[in-house]
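What you see is the complex with one protein chain gone and the rest in place.
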Amino acid sequence: MSDVKEIKVSIIGATGYVGAELVRGFCAHPYAEIIHLTSQSFAGKAFSDIYPVYKGVCDIVLEEGDYIQIAKDSDLVITALPHGVSSKTVPVLLENGARVIDHSGDFRYKDLATYEKSYKLEHPHPELLKEAVYGLPEFYRNELKTARLTANPGCYPTCSLIALAPFLVQGLIEPDSIIIDAVSGVSGAGRKSDLAYAFCETDEAFKPYGAVGHRHTTEIAEQCGFLSAKAGSGRTVKSVTFTPHLAPFKRGMLASIYAKPSAAFEEVTSEKINEVYQEFYNNETFVRVLTNKNLPDVKSVYGSNYIDVNGLYDPETGVIKLFSAQDNLGKGAALQAIQAANCMFGLPEDTGLKNMVRGV
Amino acid sequence: MSDVKEIKVSIIGATGYVGAELVRGFCAHPYAEIIHLTSQSFAGKAFSDIYPVYKGVCDIVLEEGDYIQIAKDSDLVITALPHGVSSKTVPVLLENGARVIDHSGDFRYKDLATYEKSYKLEHPHPELLKEAVYGLPEFYRNELKTARLTANPGCYPTCSLIALAPFLVQGLIEPDSIIIDAVSGVSGAGRKSDLAYAFCETDEAFKPYGAVGHRHTTEIAEQCGFLSAKAGSGRTVKSVTFTPHLAPFKRGMLASIYAKPSAAFEEVTSEKINEVYQEFYNNETFVRVLTNKNLPDVKSVYGSNYIDVNGLYDPETGVIKLFSAQDNLGKGAALQAIQAANCMFGLPEDTGLKNMVRGV
Amino acid sequence: MSDVKEIKVSIIGATGYVGAELVRGFCAHPYAEIIHLTSQSFAGKAFSDIYPVYKGVCDIVLEEGDYIQIAKDSDLVITALPHGVSSKTVPVLLENGARVIDHSGDFRYKDLATYEKSYKLEHPHPELLKEAVYGLPEFYRNELKTARLTANPGCYPTCSLIALAPFLVQGLIEPDSIIIDAVSGVSGAGRKSDLAYAFCETDEAFKPYGAVGHRHTTEIAEQCGFLSAKAGSGRTVKSVTFTPHLAPFKRGMLASIYAKPSAAFEEVTSEKINEVYQEFYNNETFVRVLTNKNLPDVKSVYGSNYIDVNGLYDPETGVIKLFSAQDNLGKGAALQAIQAANCMFGLPEDTGLKNMVRGV
Partner (left out) sequence: MSDVKEIKVSIIGATGYVGAELVRGFCAHPYAEIIHLTSQSFAGKAFSDIYPVYKGVCDIVLEEGDYIQIAKDSDLVITALPHGVSSKTVPVLLENGARVIDHSGDFRYKDLATYEKSYKLEHPHPELLKEAVYGLPEFYRNELKTARLTANPGCYPTCSLIALAPFLVQGLIEPDSIIIDAVSGVSGAGRKSDLAYAFCETDEAFKPYGAVGHRHTTEIAEQCGFLSAKAGSGRTVKSVTFTPHLAPFKRGMLASIYAKPSAAFEEVTSEKINEVYQEFYNNETFVRVLTNKNLPDVKSVYGSNYIDVNGLYDPETGVIKLFSAQDNLGKGAALQAIQAANCMFGLPEDTGLKNMVRGV
């Protein structure tokens, strides 16, 4: 373990919800010091003018952002920018010596064609795709240690992959049978003034959206492909069925996943499914395998970097049901970035995160 | 009572929340037929395209609105337009033979100077102020019977005046002691895409707003002046202290009102306060005086034209506390307009409204 | 059509949420007159003491309930009792001349063994199972016309069956491929003081429950079996995968259903799926087939008897996605009972229901 005692952090695009949650996490981090916060819309205002909750906690004045200077001043720069914008900004930061964690989809993929088709954009720096490390520490912590560029996963992908991984890497489910039905709180849509996310339009509403072709589908499928390849069965995941839904709460994400057991999974029971989870995530601080047939609930992970998982077997239909719950801004975005940053800088992964829960 | 069997109704500005609630009410009204619905933003679309809840209930195509034709086609035109726009539109409708209920503040005042100061506008048709009837049937039903122009009260005024009236007209409270602390659901802000009313900005938030100088203050004060003048004590209400708050639910309004008893109110007790309410509102269908010291709750008036009231006396401090709860879109706006329309057209006031509640 | 002009209705178990919603619906019904309301817990109190929202709307005094007298006094008795209690109560009512709509699971099944296994009860009157009509008018309206006993479907079954029926009866989906992922508002749990449904335990929470073996699974499967038998392919539905979830809103239900197209469904597209819905439900008032790839939202059916449906095809994985949204107390329970009652008494099915929506 390194003897890093301070990480200078800057956040580009600090006033979206992900940015604000990054500020929350880094303010509470014993070794992080926030150097620059940028915002195109609010340059010149204090961060706490935009988020009064941070008054006295983070009153840093927002800047438009001299990215070259920011890169030089910082050990770590986190970009919370829209896709297509990150892909232009990140290379500048890297060139000037910063290590970067990016929150957009621009560096998550290994396959360029898949990215370009899913995001309908031409990637200006495809050479970085190979180098970028997918920011899921549970899978990629070795790579993160030396990563220069970390691509923070999408929220739905983290939630789905953590639930699926133990079964994929051990070839226990049929690769072409995966159905993911997921639910997200409204903060996942971002801090925007669209009427669609107005309180009166969203409160007491619940509906599917992006029900076919949501971008996260291909991201989930690509990572599932990598995970399933480890099983060595010759059959890997090519695609998944994925349906997101919008729920009338601010923060939280739950995935309900359906899959068929493979022939290799003998005598499936709910108990065995739980054992698979227990063994696979035995040493993982942030993946909490529930017991006693308790099922994940977004309430229990609120405001934290924890992700709860459990699964059941439906013997009537022969379907495996897997469930995972996380906070879409927590393990789904900003707090996972801090976990990845801890990896990147040689700190215990739970630094500043272990005791961060919202409580009741 | 008239033998009206049909009222042709048109709504100008049908796609705001008040407009949508008017549609709800008139669709359920046994004698109303909706002729025209107008919307500047959505002309050409079906009303149910904007409000899918009305699919199959009201699929009328929205029009930009030929106001002259609308006036000619309709018995009653309801204008749900912003202040300053109503004052230009309403006269055209009146000239062309329609009777009008207006939802803006433009015709609520008797004193022109007060209106112009509160709304910071010059009134283009002050001659109509004298004629306009304040659309609170409990106070003005005689005038409504023959009204050509009805000014639907503001939501906070209705909530406050119903609670205060019995004590004002009988001179039972000190006219200069009135403090109104009120709370409204978010639909009161209107159907807009302001970031301030975005779900993530409003959910779990609660705060005062417009805490000094909210326009409804002078409207409440003017009507309180009229009510207190009936007491004949020579002392009337000139001003009230009023503080609105925004609460994280869609619909609902509660007023908590504080006042000092006058010398005329002898031996004040909570029971006597309740008796004052019982006597005053004995025959009023929509003002429900609670008993057994039950206090109003916005849940109990949700989706209806009912307003619940009750009061208590605090002997320690000698303060009278009065409470009233209504639905800000119901008795606070659209459903009260339907009650007023019933008056205007000689129907029993509870036509189409008596059984309209949201239930659990 | 009959010339019934009045239906005397009584509700046994009137103070649960289903009971209260039945009161709402029957109060607004032009031909219904509520005769008796019973409650074990609150006999002697006015219904509006328990539900202040009904003050002035329904102040009927609750009775313990003389079931024989109630049956004699009423044309229709609705039992909103727990399973196992209904099965003892309903026969008494039938014997004394009432027609009955029962809200429990006790008379929904045709197969006695399935009922007894699912509800873990011995049925005291299995002879009534054959006679009982499943209260889904869209499928059983002819039988309802002469029904003496109607079994109101479970909420999740209504939501699922309406979405699946067009595809099952035409053999367009693989019978063993059905996965139903559904979400319900908290009122579905009933009016109870369990800590699990306390506000602070439920607000901002979202989780699966009863994730394997929920009773509605077998009810859905039995009806799917009947529907799929009509396709004449020789292959029927034997079982379904069903997962309910609890969401932090009061009322609303959404089902997201996944199935594989059968060989009979050629060249599946989202447009074709929509056409299947349009044709099948062409004349159905309460099943609203959305267009333009709009997807159901619980907000749009709130407080009504409407159920919105639409479907999409995911060409990447070859999965059909079907969605339906209803109000769990509306089409999911009490308002569907009123629709069934209209059938039973020869009234237009939309009597008292057509314009009943909550609005914004």
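Note that the chains take the letters A, B and C in the order they are written out, and that residue 1 is the start of every chain.
Following the convention adopted for this analysis, contacts are C-beta pairs under 8 Å (C-beta built on N, C-alpha and C of every residue); 3 or more make two chains touch, one makes a residue touch a chain.
In this text, all values refer to a predicted model and were calculated from it rather than measured experimentally.
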Checklist outcome for this item: Answer key for C:K110, C:H125, C:R191 or C:K260 versus the chain not shown reads C:R191
Next on the checklist: For the chain not shown, which residue from B:L144, B:L254 or B:V289 touches it across the whole complex?
Outcome noted: B:L254
Checklist entry - Of B:I68, B:V85 or B:V319, which one is in contact with the hidden chain? => result B:V319
Checklist entry - Hey, which of B:L81, B:A132 or B:V183 is the one touching the hidden chain? => result B:V183
Checklist outcome for this item: Only one of A:E63, A:D102, A:D308 or A:E349 touches the unshown chain, namely A:D308
Next on the checklist: On subunit A, where is the contact patch with the chain that was removed from view?
Outcome noted: 17, 20-21, 23-24, 27-28, 51-57, 187, 191, 250-251, 285, 288, 290, 294, 297, 299-304, 306, 308, 329, 354-360
Checklist outcome for this item: Listed in rising order, the subunit C residues that touch the chain left out are 17, 186-187, 191-195, 197-204, 248-250
Checklist entry - On subunit B, what residues meet the omitted chain? => result 176, 179, 181, 183, 200-201, 203-209, 211-212, 217, 239-241, 243, 245, 247-252, 254, 256, 258, 270, 295-299, 302, 312-314, 316-317, 319, 321, 323, 325, 360
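Quick note on the criterion: only the chains that are shown with their structure count from here on.
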Next on the checklist: Mean of the CA atoms for each chain, then the mean for all of them together: which chain is nearest?
Outcome noted: C
Next on the checklist: As a multiple of 5 degrees, what angle does the CA superposition of subunit B onto its copy subunit C give?
Outcome noted: 180
Item to check | Chain centre separation (subunit A, subunit B; CA means) in Å | outcome: 47
Item to check | Overlap residues in subunit A, where contacts from two or more other chains coincide | outcome: 200-201, 204, 248-250
